[in-house]
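Showing just some of the chains, left in place.
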Amino acid sequence: DPAAAKGPLVLVAASMTDAAEAAADEYVRTTRHERPVISAAATSALARQVASGARADLFISADEAWMDWLVQRDLVHPRSRTDIARNRLVLVSAKQREWIDSRAGLLQALGKGRLAVAEPESVPAGRYAHAALSRLGAWGAVANRLAPVENVRAALALVERGAAPLGVVYQTDARATSHVAVVGRFAETAHPPIVYPAAILIASTHPETTAFLDFLTSNAGRGTLAKFGFGPAVTG
Amino acid sequence: MTATEWAIVVLSLKVGGIAVLFTLPLAFGLAWLLARSSFPGKVVLDGFVHLPLVLPPVVTGWLLLLLFAPEGPVGMLVDDLFGASVLFRWSGAAIAAGVMALPLMVRAIRLSLEAVDKRLEEAARTLGAGRTRTFVRITLPLALPGILAGMMLGFARALGEFGATITFVSNIPGETRTLPLAIYTQLQTPGGEAAVIRLAAISVGIALLALVASEVLARRSGRGVHVL
Amino acid sequence: MSFDIDIEVARGERVISCAFRTGDGITCLVGPSGAGKTTILSAVAGLARPRRGHIVVRSRTLFAPGIDLPPEKRHCGYVFQDARLFPHMRVRENLDFARRPRFDRNEIAESLGIAHLLARWPRTLSGGETRRVAIARALLANSDFLLFDEPLVSLDPPRAEEIAALIRRVHEDYELPVLYVTHDRSEAKRLGARLIDFEGNEVA
């Protein structure tokens, strides 16, 4: 079993791919443990793999709904559940423009175009966007003018290509590309907190799983995640 | 079926049908070139045709986006010609489906074209049929099994196309949300399994109908294959 | 003069060459199996391209340096050695394939004894039936000359005789040049044909 010959198998929500990889590197450097194996896919796909009994060790979800789903099914240790990071939603545009902080500003910038978002009914980032736009009072006006895509990266691509004048994406994605400009930032209170809950699977057998989870919540771990734009999880 | 589901089915049929119909002449032309002529760069063309098969669909969708974006090379052309864009439109979904179906259609048609007995085309020529008439009356009908198989494969592929579509034209209810996109939406949702199964069953039902239709057509036209 | 042919055709490593002129009657081209008879007919029909030479039929040049009429412009009725019926068309459609038929289709079918086969698919025909349909198809084309490659094999003698007579009649009534390949001397005699070899020499 290759997963045992290496470090624990960590299922990571796709939007955290590169940060998780970097954290794994840092963890190996400081602890000299085996390097965790990172498998990145959509949260929903990973959750279903866990539910079908696949042998993995740690699950890092992009939202709470899927983690709750696993908890209800007794597939993760509820007490190991920890939020390891926070994210924020920003508005991006292909070119610099006036800072957007109101419904009017948003609609004006959008013009006749569409608003690129992750699928609001299902993809975590989209659900947050839905909440944030509602809070801004803009949901009614934009609901029919969305360009919902599979994930945040695809939304970013639409904006980069000028297919959509504006997009709602995670700040972690926005900051890493030079092709778009951040032209607005939603208040953290405008939507349910965007947290990345992690939990150890009941099926986990790898002895170093806890060590990696501990690392992620340590200062060093947070520091690494912070380099990619993730904020610290508010505990308590 | 709910009204929403019904609308999704109609949209999927429209997108898949248009995709296959518009891709067919192109697929046939490519199959013809690959089967009947040899020219420098033929392997490259052959490889190019296979691209949408080899690349992950999202990459194909991404490339389509590059091409058809307002500032993209094709996008500007389309805008000039029609004053409109295919982005976020069902026409864009049909383009994505057609592109994904293309390699399958080309292969099936090419296989059949290569099996056409050229001596029959010669016979038609001596009977006064020019290239066009020979093509229409002899080559085309003899290649029909492959054409039908290609259309069937292409339609099925179009019906299942997800990654390129959502990346290229996103997932807009009533416009680009075809069956697979609707299914995906449900699959992403905790507890959406029942809806997934319903929608998947509808997809399969449509494909079965298309299959039966293509078999019937093939049987009605594929009577004699042998030549003395 | 009916046919004025002087060509060289490459076939694999071999080169088949042939030069003859024919008079008004039916001409039988003879030669052992593999001599190249079918190859010559193909070249006359425009299906094989000679390396050099010329093909002139009734003073119409079909092939010469700088000239190479496509098969459909040569206006020939060609009965192939392998019948080449169109498998996806019924017998009737095979017969109707050529436009502007010279004869009434049903009459020709009647005289070749295939009237009862019009609605059949080619693959259900017997060997001799297949040949007769092929002959009928070629005769129905409104052609300027006729090429026959052993058209009467697989036919019983009375039937063969009838058809030979029909071919002769068509040849005479419409003054169509005919180039004919057969190994059967009695068949050639019945056609009133002159036998020539690849150099145009009369064969006894």
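In this document, chain identifiers A, B and C correspond to the written order of the chains, with residue numbering beginning at 1 in each.
Assume a residue touches a chain if its C-beta (ideal position, glycine included) is under 8 Å from a C-beta of that chain, and two chains touch if they have at least 3 such contacts.
Not measured: the values here are computed from a predicted model.
A.B. asks: Only one copy per chain type is displayed here, so what's the full stoichiometry of the complex in this file, written with the chain labels?
C.D. replies: The complete assembly in this structure file has composition A x1, B x2, C x2.
By our rule, only the chains that are shown with their structure count from here on.
A.B. asks: How many links in the shortest chain of touching chains run from chain A to chain C?
C.D. replies: Step count on the best path from chain A to chain C: 2.
A.B. asks: Which chain's mean C-alpha position is nearest the mean C-alpha position of the whole protein set?
C.D. replies: B
A.B. asks: Could you tell me which chain lies farthest from chain A when each chain's centre is the average position of its Cα atoms?
C.D. replies: C
A.B. asks: Between chain B and chain C, what's the gap in Å when you average each chain's C-alpha atoms?
C.D. replies: So the centre of chain B lies 44 Å away from the centre of chain C.
A.B. asks: Starting from the mean Cα coordinates of chain A and chain B, work out the distance between those two points in Å.
C.D. replies: Computed value for the inter-centroid distance: 35 Å.
A.B. asks: Send over the residues of chain C in touch with two or more other chains.
C.D. replies: Not one residue in chain C touches at least two other chains.
A.B. asks: Name the residues of chain B that each touch 2 or more other chains.
C.D. replies: none
A.B. asks: Touching residues of chain A toward chain B in the complex: what are they?
C.D. replies: Contact set of chain A toward chain B: 42, 44, 47, 65-66, 68-69, 114, 116, 119, 121-123, 146-150, 154, 157-158, 161-163.
A.B. asks: Enumerate the contact residues on chain B facing chain A in the complex.
C.D. replies: Listed in rising order, the residues are 58, 61-62, 65-66, 69-72, 87-88, 163, 166-167, 170-172, 184-192.
A.B. asks: If you look only at chain C, which of its residues touch chain B in the complex?
C.D. replies: Residue positions touching the partner: 45-47, 70-72, 74-78, 80, 82-88, 97-99, 121-123, 125, 127, 130, 137-138, 141-142.
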